[in-house]
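As you look at this complex, bear in mind that one protein chain is not there, while each of the others sits in place.
Letters A and B name the chains as they come in the text, with residue numbers starting at 1 for each one.
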Amino acid sequence: MIATMLGFAPLARARGLSRRSPMAAIGVLILALFVIAALFEPLLTQYDPVAADTTALMKPPGGAHLFGTDANGMDVYARVLRGTRYAFGIAIPAVLVAMLIGVPVGLLTGYLGGWTDEVLMRGFDAMRVFPSIILALAVVSAAGPSLVNVVIVLGVLDAPVFARLVRSEVLALRSGGFVESAVAAGNTLPRLLFVHLMPNALAGAMAQSAVRAAWAVRISTTLAFLGLGIQPPTPEWGAMIRQGAEYMVTGQWWVGVFPGIALILLSLGLNLAGDGLSELLDPRQRKAG
Amino acid sequence: MTAIAELRGLGMRFGPMAQGVHALQDIDLTVRPGEILGLVGESGSGKSTLGRCLLRLLAPTAGTVRFEGDDITAWPERRLRRLRSAMSMVFQDPWSALNPRMRIRALIEEPLLLHCALSAAERRARGEALATAVRISPDQLDRMPGELSGGQLQRVCIARAIATNPRLIVLDEPTSSLDLSVRAGILDLLAELRASTGSAMVFITHDLATLRLIADRVAVLYLGRIIEEGPAGRVLADPLHPYTQALLSAHLSADPAERSRRIRLQGEIPSPINRPPGCSFATRCPLAEPRCNAVQPPLLEQEPGHIAACLRVPEGSNRLVPPP
Partner (left out) sequence: MLLTVEDLHTRFITRDLDDRVRVAEALNGVSFGVGEGRILGLVGESGAGKSLTVTSLLGLLRPPARVTAGRALFEGRDLLALSEAALSEIRGSRIGLIVQSPRSALDPLARIGAQLVRVQRVHRRISEADARSRAEAMLVSVGIPDPRRRLEAWPHELSGGMAQRVVIALALINEPHLLIADEPTTGLDVTVQAQILDLLHEQVRRRRIGAIVITHDLGVVAQYCDDVAVMFAGQVMEQGAVAEVFARPAHPYTRALLASVPERLVLGTGKMLGGPPPDLYALPRGCLYGQRCAHAAAQCAAPPPMSATQSGAARCHFAGLA
């Protein structure tokens, strides 16, 4: 969300973006569509995504049901729209949790160095040895498949990415002058970290936030697909794809394919926008470009 | 009179023991209340490092640092923080010394915010008064550091340093990137500040004319050691050490008609990593004798308060003759 807001709010920037990087502009456009879908879902369809209609089971796309209906007679279009809310509802808090943990850790270890740095960074390295999906699986199956659990697990798993990004920026800044002059002025450690270092070290992390959100969407839908995340009939894309997979063989493709397309599109949008953001926010790339 | 700051046997080495850079060695230096001590020397001789040690922005690897009588050599930063309003520094490079993401106004007000119990309005007023004093105009206050010229940034740094009326200010080449008229104004401001608050200042500069104007005492550094120290009038008028003499002769006159009579130094500046056993100036000194390479010349007092470290001073054969 932070990323998307940054992409939208200063329109002047967006204008510049479309000129400089058309791919990023396409990404922002895709994201905008999804945000509209999430915000104005009730206006975009007349169906309730969780209302079962026994008179219209497994209707193919077309007619009254744009994307068809599923085995419970729920409208797939309405469900895909509602799923957008779940996707954002997981990805944004997950990225926020990851930044909330990762950024302070990166600031502190980067600035202090020494053994704090060693210990924390080694810990993070250890975490990265396991594929994140396996870790997520293990933790969620132990803690129970609730929305909050999924968010926290994704956030914690992703924190090292932000910690590393911030840490490397801080390392480059630490030897530079303004940190020393802030110390000489008598700044406290927290103020030094959050007022002086953070704004200068956050560009990389901000730029990555959209890409990390795409990651969170992917992992959370995978969890749901494996039956470990949010449970049906909640209109979450992963759960819907899982449901749809059963009917694929019998030719009722629409139940699973539409949420799948939505997932791919959102991922694409986030990644494209993320790349554009890095270009905009990373001063080093900007100078070169 | 107790000293404001005192360095005793100070040494600073960067990097690993065996091959580290010996930036400072055996420094004894006293800064008295209300005095302006000029610090000159070869670039890389350790002037900035000395300034940083004085304010304990660096922890020296040998010797002690005292501030108003307290031995602060080993104080942790948390404890030093209370002293930070009493000591301040203007850093050498104004481009990197200011947080690029803070407005000029916030930068100037920061020391006030950290150390003085002022309301936001009072702080704002005081910040604007400081800005006026260093000739930063009001429209520049709402800019970012990237939108000011070098000299303007330097003045912002000076405003920050004098904001809390500190008792000790280290100024690391504060006027080198200022134009002459602004420089004059800043020197005037510093002189006035000293007169009104009695701040002591350590003034690091390469500009000998400025030093002549403002310093009470001068210390000359060469390759991490003090080689001459004394009252400004004496050191600048009658330098004892051959390096100081060469330095003064290299001053460029602003009069194109005046031919410079520079003593050209030949030879290599030894690396601070493996310094020679004897006089560190011996490799370039026109007066060097064989013994200069073997014996470390001691700092001897030649006249009251005027000391120099050259083996040829006691016998009076230390004068270089500038070219005609």
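Keep this in mind: a residue touches a chain if its C-beta (ideal position, glycine included) is under 8 Å from a C-beta of that chain, and two chains touch if they have at least 3 such contacts.
These figures come from a predicted structure and were not determined experimentally.
S.K.: Give the labels of the shown chains that the missing chain contacts, considering the complete complex.
M.R.: Looking at the entire complex, the absent chain's contacts are A, B.
S.K.: With respect to the chain omitted from the figure, which of B:Q25, B:N99, B:Q152 or B:N318 is a touching residue?
M.R.: That would be B:Q152, which touches the missing chain.
S.K.: Quick one: which of B:G41, B:P60 or B:G127 touches the chain that's been left out?
M.R.: B:G41
S.K.: Take the complete complex as the reference. Which residues in chain A touch the chain that isn't displayed?
M.R.: Listed in rising order, the touching residues are 172, 175-177.
S.K.: Just the residue numbers, please: which parts of chain B touch the chain that's not shown?
M.R.: These residues of chain B touch the chain that is not shown: 14, 21, 40-46, 48, 92-93, 95-96, 135, 137, 139, 147-152, 173, 176-185, 187-188, 191-192, 206-210, 212-214, 246-247, 250-258, 260, 262, 265, 268-271, 273.
By our rule, only the chains that are shown with their structure count from here on.
S.K.: With chain centres defined as C-alpha means, what is the inter-centre distance between chain A and chain B in Å?
M.R.: Computed from C-alpha means, the inter-chain centre distance equals 52 Å.
S.K.: Once bound in the complex, which stretches of chain B touch chain A?
M.R.: Spelled out, the residues of chain B in touch with chain A are 55, 57, 77-78, 81, 84-85, 88-89, 91, 93, 95-102, 110-111, 114-115, 157, 160.
S.K.: For chain A, which residues are in contact with chain B within the complex?
M.R.: Those in contact with chain B are residues 176-178, 180-189, 191, 196, 199-200.
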